[in-house]
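With one protein chain removed, the remaining protein chains of the complex are shown where they sit.
Just so it is clear, A, B and C label the chains in written order, and each chain counts residues from 1 on its own.
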Amino acid sequence: MTLLATPLHQVLALACAWLVLGALGLLRQDSVRWTTRILYPAGAIVGLALAIVALSAIFDPAAALVLPLGLPDLPFHARLDALSAFFLLLLGAVAAGVSVYAGGYFRQAQGTAPGLVCLYFHVFLASMALVMVADDAYFFMVAWETMALSSFFLVTCDHDQAEIRRAGYLYLLIAHIGAIAILLCFGALQAGAGDYTFENMRALQPTAAWATAAFLLALVGFGAKAGIVPLHVWLPEAHPAAPSPVSALLSAVMLKTAIYGLLRVTLDLIGSPLWWWGVVALVLGLVSALGGIVFAAVQTDMKRLLAYSSIENVGLIFAGFGLTLIFHGFGKGALAALALTATLYHCLNHAFYKSLLFLCTGSVLHATRERSLGRLGGLIRRMPWVAWCALIGTIAIAGLPPSNGFVSEWLLLQAFLFTPGLPQGYLNMLVPVAAAAVALTAALSGYVMVKFFGVVFLGQHREARLAEAHEAGIWERAGLAWLAAACIFLGLVPATVIGLLDPITRTLTGHGIGNFARGWLFLAPINAERASYSPILVFAVAALLVAAAWLGVRAFYHGRARRAAAWDCGFPDQNARMQDSAEGFGQPVRHVFEPFFRLEQHAPAPDDARPRFSESAEDRLWYWIYLPVARAVERLTALVTLLQRGRISVYLAYSFATLLALLLFAR
Amino acid sequence: MISLSGVAAQFTELALAVLLAPLLTGWVNQCRAWLQNRSAPPLLQPYRVLNKLFQKEVVLAYGASPLFRVAPYLIFGCLCAAAAIVPTLGTDLPLNAAADAIALVGLLALARMFIALAGMDVGTAFGTLGARREMLVGFLAEPALLMVLFTASLISNSTSLATIAATLAHKEFVIHPSLAFAGVAFTMVSLAENARIPVDNPATHLELTMIHEAMVLEYSGRHLAMIEWAASLKLFVYSCIGLVLFFPFGIASGGDWLGLVLALPALLGKLALGGALLALIEMLSAKMRIFRAPEFLGTAFLLAVLAMLVHVLLER
Amino acid sequence: MPAELLLLLASPLAGGLVLALMGHRRRAAEVNAAFSTFTFAAAAALVARVVSEGPFEALYRQLFVDPLNVFLVALTAFVGMTTAMFSRPYMRIEREHGRVTDGGMRLYHSMYQMFSFTMLLVLTTNNLGVMWVAMEAATLTTVLLVALYRTHASLEAAWKYFILCGVGIAQALLGTILVYFAAEKILGAGVGALLWTELDTVKGRLEPAVMSIAFVFLLVGYGTKVGMVPLHNWLPDAHAEGPTPVSAVLSGLLLNVALYALIRFKVITDGALERPFASGLMMGFGLLSVAVAALFLSRQRDIKRMFAYSSIEHMGLITFAFGLGGPVASFAGLLHMTMHSLTKSAIFFAVGHATQKAGTQLMADIRGLIRLSPTVGWGLTLGTVAILGLPPFGVFASEFLILTQAIAHAPWAAPILLVSLGISFAAIFGKVQPMVFGEPSVARLRHRPALLPVFAHLLLVLMFGLYMPPYLAGWYRQAALLIG
Partner (left out) sequence: MLQHHGPQLVNLLASVMLLLAFAMLSQRRIISLINLFAAQGFTLFLSTALVAWLTGQDHLYASALLTLALKVIALPWILHRLIRRLNVKWDVETLINIPTTMLIGIVLVILAFNLALPISLLAGTVTKATLGIALACVLLSFLMMITRSKAVPQVIGFLAMENGLFFAATGAVYGMPMVIEFGIALDVLVGMLILGIFFFRIRERFDSLDTRHLERLKEL
């Protein structure tokens, strides 16, 4: 079958398979069995196949293809090179896990018919796959906005609640503004010469001014989709509104399509980036990282907490991307390769552990019908499997040693350590501050994740009915296990994974760091003396010591234990309300980072019969950027309505004036 | 290239760390008592406490989950691994290639996370209070520690602790002003991390002021012993890091047995001196309100970043 | 005179006369649909003929068919047919609700057919004078339809429509006279001087000064009918107050026909004057229309008024595209014209049923359409998504081409266009989303809505977005070359 000969054909065939699955969902819209038992698992298999095809395609040279679809003089061009293969691998692997989980999760009825949700779900996956292989502006834009549209319908699944509709509207609006910027960017790249295929854009050498315009537009366009600070307000609204498997896909894979787009435009289409672009991306990344994590610390809704943490991780990815541009701008290819590897590795890790955590919140949401942290707690006893997977996710996202999060953070910090060698004076000064910000963000993410895991899974049940929370179903556990295993695998064998990233860095920056790694055991990007890290050895030593301690104590002393009421320094009546609430655990960060927030406190009056204390920390950007813009447009429209006040003589006067003006001036 | 002396050095260092840690704590308590001119508890008192606790039967709260029972061993394991990484006697340790400075900070952070989670597990008021404060101190101290280690790695342009120790100890002696800043920052961070006086009082019984003790209130028997032992091990690790970065003289370079033998007394002497110095610092300062701790650690963080800037400016 | 052309014009005329007699009968709607279907069949045959044999003239050179106007004839006939099918159940419901009397039904059906006759005449005539008369007749036929409901608002809308368009058309007559005056100097007196084919051949030698003044009058004249901004005031009232099939046909077809007339004159004027005087004016007015109409959208509370402003915005975009000139921009303009007609008429069909269910056109009182009746809800959602230019649909394809041409040839215009499209997206989607999602707030109508036309149109638009059949593309390209 020549149709499935090359990997590119296979990728397109798999994308069509997803579309067909989505269409099949429409056949029997209301039957939950048909969608969850057959379609979602089939989608998972397609995802797995996509991952395998992408894995094999990473090492092949780029393959291009022209499809019969599209505009008459601009048909769809498709291309599969190392960069797209990597992101397809990421999409396939995560989609496999999430689809399996969705098979179990969508057993419970959502707002819309299960068949429709299945349709949106698979169209969303297929459009993301097509975004990665698109090789001309039209195909890219069609795939890009189909992704935005299908994810909008997913976000507004149960559209009965008003705030879900508002979240959906905000999401699609900012996605559309981003798409407009991307369209302008392609226009700038094409600069009036030749057609709109990426091939032509690569051949064109744009002038510095056009290239800068294209880069800044791409930054705005893809930054809007990635959730970078000024344009991030949709992310904490849209992710919690969507059902959990969809939030996982949104956070894990859709944000990465924005990173893919940015890499494609900057390193591939423009080709020769200027160094100060990197500084812009670095600063934006760090501001988003710090802002994101600080806001994550004060959230009281678990899915909003994870959404803000996504902003933080995207910020770190942008910082890595900024470093790549700085090194590439100064012609240090090897260091650019290191920074790019750190960026791509962090994309991979974030995709896995964020989707794992979102799926855990999904299971918690299903078991308790409760999303706010103030009404959860003690679920580790009722849902051990979900709790331990969440613990793996928590360690990974906090960037602690045996996990994959630590490896990408390690690479990023290594990349930071090389910057003092740059010729630019100020840059050497800026980068230690940047390294400090990255370190602070990593530490803060530890704080946030302890809060997330501790408040949700540990302690006592804050609500009575949590006692009968049931464990997640088989399908859901399979999805969680797949993603947790991926996190552990990526954490323990980074050298082989970097071998995978090598062809990408070689195509984009001309250098690779794959060959310095001394065998699969040790990860030593530049040279062994400089820095090397072997996760397996560290994990083995630590495990050995723990086992030794455990056995030693059992051997020399004894293992007896008995149960009694909690000690708590002698206080007798211990109840669940005495634990820390989510606001409580976030209070130190609110105190330390006070200027970040716009705090509104409601303290009860002294004679209040039922005193209620509430405090809300809002994002200042709403009041600095979004509401002023909305008011400005409002005033402008009010101005325009003066044109249509209803008097016919005034309308005739307009026509008369236009006629005279044209007669007088238009000669 | 794993040499026999390296392996020997590695095992002796690990054994030394695990066994001498309570001794160091005992020595510090003795120095404190003398400085407060009251009669000091015997030097080996911590060993007796540990032995007593190991005998005792463990009492678990009804709500305690398996995490609560596993946490002490995990914490102890992580800190032992951290101790194994820090070169106290020789520099060519087999584990050098396995982990570097960033991994060390990671391991300490992992230990901190587990103790905080254990604190929150039973769901008492003080447990979560302690966990919240521990993480507050943690998220300010960890970046400062990382910056201190970065300053050293910029000087020796490598992040592996052995290379840092080698360049600082065996290269010709150079005054590094950045290390001075880093030194001050490091002391402030280690005071905060080890729950010493200015941030937290190890000997206090007033739960509301505790940070470290509040989390381990629910532990008893062998679990409490492991936690106590881990705490003293943490103090030991921090002092070894301080020695490697600021007083690396006497650490044996690769392969010579004689150097190893001589390094032991040097290490003990330096540790004794360090312990006394720690006790002195504790006597001179009073415990701060918990919301003064962020400013204290903020200055430490600032000093560490300043150290890096000074390095980039002056020593480039 | 070839049979197809004869049938094409005779069928609506005959339909108009027959329905004038039996328009109020029970079977009148079916007869109306039958006549429209027959007209569409004739149009299809005409298209086949032109595509195979090329342009030809007929009826002593008074009628003329070339790739440009045959594509618009086909579009007009197709949308006329689907609107007739849609108006069958719609008008029956209106009659049951007592909003339309028997006399009104008779007037409606006969005027509907006469209206399609006048439009087809404007498209196929070669004589610019006859084109003016047919355009004026189109206004006359629709003004009574707009006032069909005899409410206060519809009366006011009809009066404004008549006066403003009457005055506009009068300017166009003066423009036509001046063109005839310039042509007479070269082609000699008599009917020949008013034939477009003649003028097209000799446009190089026409007097520039006269032609520029003539184009100004024509731009103000036919521009009023296209709804360009300073002259647009009648459009929102007329499209919102008439019955929905009339709004669909007005928004979908009449605007295109007016713009077609303007393009015919632009081709001649640009030929006569060296500098792109006509193109520049059209670009300016187009841009102004897009920007101002976008700002109007967020103030609307009546759904049909909002989509009327959206029509102004899209017609502005098409005028801008033709103003840009060049084969690709003209191709994009023609494509956008087709897409806009199909999508806007589909939206009006869905809106028609939605307003009938809710009994009101105020968007605040219509909620939860998808939950209440999926076909109407999904029709409106997909229609709105299509008209807003979201990719899988064809409107994005033409907007993509227009915007990329704008970036290439008039970079200063691209940001204005994009910002206006962004504002209109925010406004329209912000108002339609609560209507479609959420808890239903309207009563359920007894009989099922006939929404086959809506999904037929949207399917066509989706097809154009993804795959353009080659012969269709070739046809559009021929038409684009004519515009130059």
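Following the convention adopted for this analysis, a contact is a pair of C-beta atoms (placed from the backbone, for glycine too) under 8 Å apart; a residue touches a chain by one contact, two chains touch by 3 or more.
Quick caveat: nothing in here was measured; it's all calculated off a predicted structure.
Enquirer: When the whole complex is taken into account, which chains on show are touched by the absent chain?
Expert: A, C
Enquirer: Based on the whole complex, identify which of C:18, C:34, C:51 or C:210 touches the chain you can't see.
Expert: With C:18, C:34, C:51 or C:210 as choices, the missing chain is touched by C:210.
Enquirer: In the full complex, which of C:20, C:58 or C:174 touches the chain missing from this view?
Expert: C:174
Enquirer: Which of these touches the unseen chain: C:137, C:202, C:410 or C:482?
Expert: C:137
Enquirer: Thinking of the whole complex, not just what is shown, which of C:158, C:421 or C:454 touches the missing chain?
Expert: From the options C:158, C:421 or C:454, the contact with the absent chain belongs to C:158.
Enquirer: Looking beyond the chains shown, say which of A:200, A:372, A:496 or A:644 touches the absent one.
Expert: A:644
Enquirer: Since one chain has been left out of the picture, which residues of subunit A touch it in the full complex?
Expert: Its contact residues with the unshown chain are 641, 643-649, 652-653, 656, 659-660, 663-664.
Enquirer: So which bits of subunit C touch the chain we can't see?
Expert: Interface with the chain not displayed, on the subunit C side: 127, 129-130, 132-133, 136-137, 140, 143-144, 147, 150, 152-153, 155-160, 162-163, 166-167, 170, 173-174, 177-178, 180-181, 184-185, 189-191, 194, 207, 209-210, 213, 236-237, 240-241, 296, 299-300.
Simple rule for what comes next: only the chains that are shown with their structure count from here on.
Enquirer: Take the average of all CA coordinates in subunit A, do the same for subunit B, and state the distance between these two points in whole angstrom.
Expert: Distance between chain centres, rounded to whole Å: 36 Å.
Enquirer: With chain centres defined as C-alpha means, what is the inter-centre distance between subunit B and subunit C in Å?
Expert: Their C-alpha centroids are separated by 79 Å.
Enquirer: Between subunit A and subunit C, what is the gap in Å from one C-alpha centre to the other?
Expert: Subunit A and subunit C have C-alpha centres separated by 44 Å.
Enquirer: Multi-chain contacts only, two chains or more: what residues does subunit B have there?
Expert: Counting only residues that touch two or more other chains, subunit B contributes none.
Enquirer: Which residues, counting only subunit B, touch subunit A once they are in their complex?
Expert: Residues in contact with subunit A: 54-55, 57-63, 65-67, 69, 73-74, 76-78, 80-81, 84, 95, 97-100, 102-103, 106-107, 109-110, 112-113, 116-117, 120-129, 131-133, 135-136, 138-140, 142-143, 146-147, 150, 153-154, 157-160, 163, 207, 217-218, 220-222, 225-226, 291, 294, 301, 304-305, 308-309, 312-313, 316.
Enquirer: What part of subunit C is in contact with subunit A in the complex they form?
Expert: Residue positions touching the partner: 159-160, 163-164, 167-168, 171, 212-213, 216-217, 219-220, 224, 230-231, 233-234, 236, 277, 281, 292, 295-296, 298-299, 328, 385, 388, 390-392, 396-397, 400-401, 403-404, 407-409, 414-415, 418, 421-423, 425-426, 429-430, 433-434, 437-439, 465-468, 470, 473, 476-477.
Enquirer: Quick one: in the complex, what on subunit A touches subunit C?
Expert: Checking each residue of subunit A against subunit C gives 68-73, 137-138, 141-146, 148-149, 156, 159-160, 162, 165, 168-169, 172-173, 176-177, 180, 183-184, 186-188, 190, 192, 196, 633-634, 636-641, 643-644, 648, 651-652, 654-655, 657-659, 662-663, 666-667.
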